[in-house]
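Sending over a structure as structure tokens; questions will come in a sec.
The complex is shown incomplete by one protein chain, all other protein chains being positioned as in the whole.
Moving on to chain A:
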């Protein structure tokens, strides 16, 4: 992020106000992020919120809404889900006019991969202990998600797990499943 001296200085030219200067600075921070999402994303988000609200609404009705004088277990969830449905409809009405969602790009695959390593970790940690899955998780993140060199990746993953072993198993004696 190279900014020429003075280009964002607030109040230097007529009209540019503090809020614009701040927005500019925040956008510069977001440089390198995926582009904004379009109308379909907005619509899907709105529908998902309405769907969540309706599901919670049905669930609350099943719990028993009770009455104002004798509130039941479903009263409060019912009220919240009504608001949620209304907010979802509001979002649908604003489709195309909000600008804070990002598009899913090829970089999003990295996120899926990252989540995958965590799912793999939790799937095996109880049976084979934390050492091997932890080493692999750090290695995959540093080497493939982070693009560091093989040497850095191997050293980082081994050093991290050794440090964790010393702290959690050695010093704190936490009952985390471990192999060694």
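Quick note on the criterion: a residue touches a chain if its C-beta (ideal position, glycine included) is under 8 Å from a C-beta of that chain, and two chains touch if they have at least 3 such contacts; residues count from 1.
Just so we're on the same page, contacts and distances are computed from a predicted model.
**Q** Unshown chain, UniProt name, "tRNA modification GTPase MnmE", "Cation:proton antiporter", "Tripartite tricarboxylate transporter permease" or "Fe-S cluster assembly protein SufB"?
**A** Answer from the record: the omitted chain is "Tripartite tricarboxylate transporter permease".
**Q** May I ask which residue of A:65, A:132 or A:145 touches the chain that does not appear here?
**A** A:145
**Q** Which of A:47, A:63, A:132 or A:154 sits in contact with the chain that's absent?
**A** Final answer for the missing-chain contact: A:63.
**Q** What residues on chain A make contact with the chain left out of this view?
**A** With respect to the unshown chain, the touching residues of chain A are 1-3, 5-6, 8-12, 15, 17-18, 21-22, 25-26, 29, 31-34, 37, 41, 45, 49, 52-53, 56, 59, 63-64, 67-77, 80-81, 83-84, 87-88, 90-91, 94, 98, 100-102, 104-105, 107-108, 110-111, 114-115, 118-119, 121-122, 125-126, 130, 134, 137-138, 140-142, 145-148, 152, 156-157, 160, 164, 168, 172, 174-176.
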